[in-house]
Each structure stands twice: as structure tokens, then as C-alpha cells.
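Only one protein chain is missing from this complex, and each of the others stays in its spot.
Right, chain A next:
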Amino acid sequence: MIHSLFLINASGDIFLEKHWKSVVSRSVCDYFFEALERATEPENVPPVIPTPHHYLINVLRHRIYFVAVIQSEVPPLFVIEFLHRVVDTFQDYFGVCTEAAIKDNVVVVYELLEEMLDNGFPLATESNILKELIKPPTILRTVVNTITGSTNVGEQLPTGQLSVVPWRRTGVKYTNNEAYFDVVEEIDAIIDKSGSTITAEIQGVIDACVKLTGMPDLTLSFMNPRLLDDVSFHPCVRFKRWEAERILSFIPPDGNFRLLSYHVSSQNLVAIPVYVKHNISFREGSSQGRFELTLGPKQTMGKAVESVLVSSQLPRGVLNANLNPSQGTYTFDPVTKLLSWDVGKINPQKLPSLKGSMSLQTGASKPDENPTINIQFKIQQLAISGLKVNRLDMYGEKYKPFKGIKYMTKAGKFQVRT
């Protein structure tokens, strides 16, 4: 399966290599660099690159390319999914997944990679198991280890590896027992020129942070489970129970995990919480363009729209933009032509606007395309689909846990065409 792994940073240096079978020379990456050169943007590198003797499958995350070397047929998603799992594990261990963090923890990284794959086939990818095998570095532990000479590596086979609940370790103890669930929904939408919705979907996840002693068995039920059109579960969720009763029943992993992700289909009507009024125009023969943008809330169920960020890729012909925001700050990068406007909170009484002019290259003809506007925002305490958790119960343990549920709506890929 996976032969070798190379980590390559944004400037094209291979800063880590690991081989699971015989060593593959790093010159194999030259094919990758060729593809990188051909691609105009870092994202445009094809994920699968064939070379005469190997196949390179890469993912790009946190501006690091994870390049896996494959020698024979394997489902490409298998490798891609695994590489993403590697990144998630690094993030989980080091807080961030950057070149510096990886270089600083190179030994832990190596130990992790060694446990995650055997002969190129995934062995332990569940974070709870890995954490028992190799303890995540903390400052305290590093200090203790240097003094006492003790190690980060566990001596016993993690119980999860053998049990039917591989995601949970045994003997978990907390003084404060708590279980928090975040219902986060993202709206993906394309709004056309005239303000009507072309497509809108809601993609939701329930992220959990569960710190409970022992082996608790939780059930989570919804007021309106029919809203959930298509779901995918953490392996801990009992699928049959969901099929039959629409109740989530599970023994939770310890710590943070994604319990469920769901989809509210485009067939349902999706409430669009913001509207944009825009007027971006260029005149033939003039080196000036007009730019006007006003944002306003709609269908927000009375909640405030916060952390609004507007960004737009202006046409190549634009030299500079001279704009005047009614609130927040804006920046325009004359090299990448990226305009971004940090709006902050939308005040319904005084709608934020950005007005001004753009200067164009003299002599150049007027750009015939209009830029699209990408919008990010957050709405606290609201799940836009209307999903509501009914109750959370715990069985199997005697204590009373502290429970909390939080709702949030965010913009996903929210685009307005102009």
C-alpha cells in the first residue's frame, strides 16, 4: 500500500521522509515538483501523479504537501483519507500542524507514523489508541522526562486495540464530569446577480467534547430528526438504533470528537441570513470603476450576524481601489487583486457599506467579467435549519454529568455573483 511519505513545504523543500518498505529515493519527488511548477495555484496540483515506477498521491494542508508514494493499485481515496487522518493526528498532538511543529517533534512524529502504518497498511489511526501508545508532548511531561529519564511510550497494548469499543480507553477518570455538544451548521450558497438563490444547502456537524468517568452510554434525541437528510456517524454511534428510532445512542470516545455530520438537502428551503446590494461597474474608455456594496441581515430569527468578512477577487485590470467603509477596515492587495473587508457585526439600524472607486490600467479595455463576492459570517445561538436537541441522557454510570449544548450557524462556501 503506502510505500513512503514525504513532507514538502511551500518553498519546495522535503523536510521529512519516512519509508515503510524498502527506501524510495527522494528523487521521485521531482515528478511532483514538475507538477507543482505547471500548476498556477498551489491548489491546482493534481492529487494523483503517475510516474514511471510509482504513483504519487498528495494532499495539501496547512501549506504542507503530504506526498505518499504508491507502487501498485490501491483505492486513491484510501490513501487520501489516511493522509488527512495523519494531519488530524498531528494537529491533535501538537495543537497546530506546521513545519516548525513537526520539526520540533520529529521523534514523536516518527513514532506516530510507525504506529499508524505497518508495511504501508493502517494499523492504529484512532486517536485514543495512539494517545495510549505515545503520550502527547506537554511542557510538564517534557521537563519530567528529561529529569527522570521516563518516556512517552506506553508499555502495554492499549485495551481499545482489542475491545469492541476501540475508540474509548478504559479507566477514564474525571473529577468534573461534563459533556458538551456543539451543533454547527454551515450554509453553502450561490446567490445570483439579482439576489435570488441559485443553490443553497446546509451542512451541519455535531462536535462533542465529552469528559466522563468510566464507560458511560449516552443517548441524544432531537425534536425534529426528520430534518436530517443524510448523515454520517462516528463509528461509536449505533446505526440500528438510529434506523429504528432516530435516536443517537453511543459510548463516546474520550475527549473531542465529531459525533455526526449531516446534510439538509437543497430541496428544503434554506433561510439566507444576509443579503448584499452591490453595484460594481466599469465604464468603457474610462480608467475608473465604481464600487458599491451594502450588507444587510434577513431571516436571522432575531439573532445578530457577527464576524462578517467580505472578500472578492477583483479583475486583473484593476490597479487600485479607493474605498470608504462605513464600518470595519478593508485591504486591497494590488498584486493578487484580493479585496477583503472585515465588517464585524451587522447593525440592522445602520447597514454597513463600502463605497468608492477603482482605478484601472489606462488604455486597457474594460474587464468583461464581474467579480464574485465571498462572505463569511457567524450567528451564535442559532441552527439555521431549525434542528433542536431534545434531550441527552446517560446510562451505565451513577454520577450526574454537566451537560451543555451550543448552536452556531456559519457561512460555508457563500458566494454572491455580481
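Keep in mind that, in the parts below, contacts are C-beta pairs under 8 Å (C-beta built on N, C-alpha and C of every residue); 3 or more make two chains touch, one makes a residue touch a chain; residues count from 1.
Keep in mind that, in the parts below, contacts and distances are computed from a predicted model.
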The chain missing from this complex carries, among "AP complex subunit sigma", "Actin-related protein 2/3 complex subunit 5", "AP-3 complex subunit beta-1-like" or "Cell division control protein", the UniProt name "AP-3 complex subunit beta-1-like"
Where the complex has a chain not shown, which of A:62, A:303 or A:417 is the residue touching it?
-> A:417
Sole contact to the chain not displayed, among A:125, A:219, A:294 or A:357 = A:125
Contacting the left-out chain in the complete assembly, out of A:219, A:287, A:326 or A:374 = A:374
Touch criterion as defined above, residue of A:100, A:244 or A:335 at the omitted chain | A:244
Could I get the residues of chain A that touch the absent chain, sorted low to high?
-> 1, 14-19, 21-23, 26, 40-41, 43-44, 46-48, 50, 55, 57-61, 70-78, 80-82, 84, 106-107, 109-111, 114, 118-119, 121-123, 125, 146, 149, 151-157, 161-162, 164, 166, 188, 190, 192, 198-199, 201, 203, 229-235, 239-241, 243-245, 258, 261, 263, 266-267, 313, 315-316, 365, 368-372, 374, 413, 415, 417
